[in-house]
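Right after this comes chain A.
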Amino acid sequence: MNIQSLVDEVPVEGEYSMEGIDFISSGEQFLTFLLAQEQYAVNILCVEEIRSWENPTKIPNAPHYVKGVINMRGIIVPIIDLRLKFDIGEAIYCETTVVVVLTVVNDDKSRTIGFVVDAVSDVLNAEENEIKKAPAFGGCVPQEYIAGLVNVAENVVTVLNVVALQTIEAHQLD
Partner candidate 1 sequence: MSKILVVDDSNSIRDMVSFTLKSAGYETVEAKDGQDGLAKAKTNNFDLVISDVNMPIMDGIALCGELRKLAPFKFTPILMLTTESSTDMKMRGKSAGATGWLVKPFNPEKLLATIKRVIR
Partner candidate 2 sequence: MSIDLSQFIPSFLEESFEGLELMESSLLTLQQGDDDSINAIFRAAHSIKGGAGTFGFNHVTEFTHLVETLLDEMRNGQRNIVQPEVELLLVSVDCLRFLIKAIRDEEPCENSKIAETAKLLEFALQKQEIEAAVTTNHEITSDNSQAFSTWLITFIPEPHLVQTGNDPLLLFNALAELGEVSLEADCKELPSLLGLDAETLHLTWTLSLKTSVNEDEIKEVFEWVEDECQLSITQQKSDSAENKLVSSPLVEEAVKAPQIKAVPSPVVVNSPEKSTQKSKSETGSIRVGVDKVDSLINLVGELVITQSMLSELGNDFEMSKLTRLTNGLEQLLQNTKELQESVMRIRMLPISFVFNRFPRLVHDLSKKTDKEVTLVINGEQTELDKTVMEQIGDPLVHLVRNAVDHGIESKETRIANGKSEVGTITLAAYHQGGNVVIEINDDGGGIDRQAVFDKAVEKGLVDTSNTLNESQVFDLIFEPGFSTAKELSDISGRGVGMDVVKKNIQSLGGRIQVQSEQGKGSQFKVYLPLTLAILDGQLVKVGREVYIIPLITIVESLQVKEQLINRVSGDMVLYRLREDNVPIIPIYQLFDIPADNKELSNALLVVVEADGQKVGLMVDDLLAQQQVVVKSLNDNYQQVEGISGATILGDGSVAMILDVPGMITMALKRAQRQQSNEKASKKKIETEVLA
C-alpha cells in the first residue's frame, strides 16, 4: 500500500471536473454587464433578477438618474440608470437595454434597486486575489463604488461595490 499514490488520487479542491463540466468550487461569481463599451461586474449573489427595460413611473423631483419605480411582483423597486449616474455613454432605451435588479441585506434591512445597463454579458468567476485595487484617479466611476478590477483575457472588468451603489444620496431639495 503506497500512501503517496492514494494521496494522488484524492481530488483537490478546484480541480475536480466531470466530463467537461467545471465545478466552480472556490472564488466568487460575478455578473458582468456593459456600460457603453466598458465591462462592469457585480457579485452574482446580489442579483435578484434581470429584466428588460420598461418605462417606470416617475418620482417627482428625483435626480435625473433616478428614472422612477416599477412594480416587481408587488414590490416597488426604484430604477437607477447607471449610464446617467456615472455619465457614461448615452442613455438610450432599446431592445437590448436591460435592468439588473440587485438586492442587498444590511443589518436586517433589505433593499432592492434596479440598475439600467446597456447589456449583460457572462458570468465571471474570480478568486479574491484576482481582484486588484483600482487606481485612485481617473475613470468616470467614483472611487467609492469600485470594489476592484479583474483581468479577463485582454479586458479589464470593473467590479462594483453593490452596497455603495445602493446608497442613495439624500434627496436634493431645490
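Some observations on this one:
Definition applied: a contact is a pair of C-beta atoms (placed from the backbone, for glycine too) under 8 Å apart; a residue touches a chain by one contact, two chains touch by 3 or more; residues count from 1.
Selection rule, in plain terms: all candidates are chains of the complex that A comes from, given by their letters.
Predicted model only: the values in this text are computed from it and were never measured.
Which member of 1 or 2 touches chain A in this complex comes down to candidate 2. On chain A, the positions that touch candidate 2 within their shared complex are 56-62, 68-71, 74-78, 111-113, 168, 170-171, 173.
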